[in-house]
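First the structure, in the form of structure tokens, and then the observations on it.
Excluded from the complex is one protein chain; the other protein chains are retained at their positions.
This part shows chain A:
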Amino acid sequence: MQTAVTQPSPAGKILWVAIAIVGAWCLGVVALRRGEPINAIWLVAAAIAVFVIGYRFYSKFIANNVLQMDASRATPAVLRNDGLDYVPTDKWVVFGHHFAAIAGAGPLVGPVLAAQMGYLPGTLWILFGVVFAGAVQDFMILGLSIRRDGRSLGNMLRDELGPVAGVVAMFGVLVLMMIVLAVLALVVVKALTHSPWGTFTVACTIPIALLMGVYLRWFRPGKILEVSIIGLVLLLASIWFGAHVAASPSWAAAFDFDAKALAWLLIAYGFCASVLPVWLLLAPRDYLSTFLKIGTIALLALAIFLAAPTLQMPAVTKFIDGTGPVFQGNLFPFLFITIACGAVSGWHSIIASGTTPKLLSSEGEARMVGYGGMLMEAFVAIMALIAAASLHPGVYFAMNSPAALIGTTAQSAATAISQWGFVVTPDELLNTAKNIGEGSILSRAGGAPTLAVGMAQLLHGIIPGEGMMAFWYHYAILFEALFILTTVDAGTRVGRFMIQEIAGLIHEPLKHTESWAGNLIATAICVGLWGYFLYQGAVDPLGGINTLWPLFGIANQMLAAVALMLATVVTVKLKRERYVWVPGIPAIWLVVCTLTAGWYKLSGSISFTAAAQKYAQAIADGKVLAPAKNAAEMQRIVTNNYVDAALTAIFMLLIVTMAGFAINAILKAWRINHPTAHEEPYVALGSVPTQ
């Protein structure tokens, strides 16, 4: 389809001009109004207008000119239809499936952390990041995969950039996965530390899932909906019962753990869950978490529309100078790696080149699924940002600052936070904790608890009732923990297969996924890798999230940069050089952000090296710094920081290597005067016998 963008009718033109004016007006209110708090609805309206315009014009431009999607061309689903993996499917069904696969904890956590700089920087990055980078990545990778039999990102990199680039990328994906699992598990640890109510309800998900698994296997095979409803009812009952557990001193003690103990429990759980047969624990938990995820996102949207909260956080705080307590570092580059999922997420390139391209029945539908799906995810990120920014800033900072900065009592926290300019009284902090049924809200970093308090307040505003706020808080915690744990189970399994594949290169029998020895060894390695970082986070002086989230952000954006590099290379290889900026500029932007952030984490005052040196110096002076209690723990903190520094260096090296491969491929293709991309040949849709 070489045709230009079709011209809209006069009525259409008027409509789009109106949307543009409304969008610009709302964005102006969000960006320029100072001194008085604004309502969240302005932000929602601005976001919807930007997304609608981006979808209508930019994604259409990409579909017609850059990817040249052709509705008359047969897709892999049509050509290889096997009724199982390759099935031409209704576009709305594919859209639902794709969105459920890309939406996770990421877009809910990053924006909450970034709210320390105010709501404006995060909002602008999400809105423009998604339109020009995130959705472009998802859509272009999907488009490329459709033209290549639904091949995976790794395979496409191997074909277009060479075999070495493929191996380097595979290694990068494995390391990224370990960091993702560790940081997500840490979010759960942070939410459940000394929270008997939360720990009890999350622990209940294990017997509930086992029951569902047995039911689905023997009593009513395949009745997913039925069993999910049973599971949901049991979950809600466990939240209700959790209040009684927390109230009873003897029971509460049994579910009261510190961060270290929770980390060990999660490591043990992760190992068991990925060794057991999938039908018993992993699959039923997956069903429950998928439905709960979609349901809760819808609930959050409803709550924001009905409650229409006022944003209490200022538009921009003084922490854009890099002195913030939640994460360290300046607006550039750290905002752009803190909000990863929601604006642009490398993980999506794996999904966009996974199941989705094997389901689309027409190339014309890729735009809606790829670009549109990512816009939906960005909207989830905006909602998370609203939930965080509608909290009292004092409460927000009390929940997200490490104990090293605000102390461990409501008194010390209120004093410290009031000094930063966010006046709050100890009573306000204690009251919030009491309302949500917890002993303390201090230093519960990681996004999940903050979002849970935000959601609880929004929902409580709509459905008031004695004690309901505590119920909603624990519901939100449970929902996040549930789908994070599902990611941990499934991720450990996938990591295990990847490790077995790599081990198989050295010793062939290790590759067999049915062998128990190979299974146990690879699972132990996989759990050991993410478990190491999880435990490190649990004992970290700055609370873990502060240290590990930037590593996760750098890794995730690195993968996004690699995916966009692939899109750039293919655009040149197809001799569409004049559109090279579409994937090229976001690729360069992400390379610049990740390398700069990596550099700050390697050298300078906020680096891992500086932290290691600080503790090494204290050891030399014979001092012990909190939270370490003895010299051995001090030494461990030094080692951990050096490991993080080494990992950062590996990520930087990896991205420079991949950029080298990409530039090389681009230069080569630019000189040749005919297309050299590895696309499958054109087959007309009409020539394939209908199924």
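Quick note on the criterion: a residue touches a chain if its C-beta (ideal position, glycine included) is under 8 Å from a C-beta of that chain, and two chains touch if they have at least 3 such contacts; residues count from 1.
Everything that follows uses one rule, which is that contacts and distances are computed from a predicted model.
One chain of this complex is left out of the view, and of "Iron complex transport system permease protein", "(2Fe-2S)-binding protein", "Na+/H+ antiporter subunit B" or "YbdD/YjiX family protein", the protein name its UniProt record gives is "YbdD/YjiX family protein".
Among A:His392, A:Arg444 or A:Arg493, only A:Arg493 touches the chain left out of the display. Per the touch definition above, the residue from A:Thr290, A:Thr338 or A:Ser401 contacting the chain not shown is A:Thr290. One of A:Pro221, A:Pro464, A:Gly622 or A:Pro681 touches the chain omitted from the figure, and that residue is A:Pro221. The chain omitted from view is touched by exactly one of A:Ile62, A:Val78 or A:Ala101, namely A:Ala101.
Within chain A, the residues in touch with the undisplayed chain are 81-84, 87, 89-90, 92-94, 96-97, 100-106, 152, 180, 184, 217, 221-222, 224-225, 278-279, 282-283, 286-287, 290-291, 294, 341, 345, 347-348, 350-351, 354-355, 359, 486-487, 490-491, 493-494, 497-498, 513, 552, 556, 691.
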